[in-house]
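Here you go, one structure.
Part of the complex only, each chain left as placed.
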């Protein structure tokens, strides 16, 4: 019942002005995670393909309405697929300056660039789970990440710019 | 090693022109799924919250380079959370006109609008798994969906506009 109302509400919106209906959603900058990483550790071939671990050893989260650190003691667990792409799944916790602990699950598929093309940016599918309260919007929105090396960071790190779909 | 090269390639790109680096990624229309649905079936309260099933009974997929049907005999499995939002997970298969069968996993979180606000569009996190070949790009890209009722469809249905992150 409630969900029906919610969906009907959504359609009411998408059904109204043609312009609004046709414009794609936008990706609005939300915050940036810098995740410090240790050396990749190759685990060897498994039944699902070659596996490796990228240790996550610390870092920061900074953005509008959120500021904090990445907890050490976590990892990105990768597997190489038969199509030459690599699947990443990084799971870790960030702790905000006011003490909330938020779970991050960030997945991506990295594929080699087509021949003759420069490499494409790496996009990720981050999901957050936060306690109810100031940060519960993290578990209610839809987000996309853009992943790159944090070349300006004093230790090896990746930068994930997180955008909210709006 | 390979992945290191891939990430370095990615950073090489994001590190070059400041403009490119600062512009958010874009959501580019890829294709549209119209999923025909049956009446919601309330399963009652569970240990994780109230559950319901929305049967998926057919439909279509249409877009640049892809055209086909949604196979009947699938469902969207929903659960209501403590924060008033509902989690959706629809799992089904689409079959293209040239015979490829592609798995779709489409998740979303639908939250009621804040008081005094009109309802927001519903965004989804679709993941695809296609056989290697003409449709393998579906398993290599990053996508966002926009979900609404397909009011112009002859039978009850939802429309999912799928955008590729670029």
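Going by the order they are written in, the chains are A and B; count residues from 1 in each one.
The rule is short, and it goes like this: a residue touches a chain if its C-beta (ideal position, glycine included) is under 8 Å from a C-beta of that chain, and two chains touch if they have at least 3 such contacts.
Since we're looking at a predicted model, the values are computed, not measured.
Enter the number of copies in the whole complex; the displayed portion holds 2.
4
The criterion applied here is as follows: only the chains that are shown with their structure count from here on.
Would you kindly give the rotation angle relating chain A to chain B, two copies of one sequence, based on a CA superposition and rounded to a multiple of 5 degrees?
Value: 180 degrees, nearest 5.
What is the distance in Å between the mean C-alpha positions of chain A and chain B?
Those two chain centres are 16 Å apart.
Residue numbers of chain B touching chain A in their complex, please.
2-4, 6-15, 24-29, 40, 52, 78, 80, 82-83, 85-86, 108-113, 118-125, 127, 132, 136, 139-142, 144, 146-149, 151, 158-159, 163, 165
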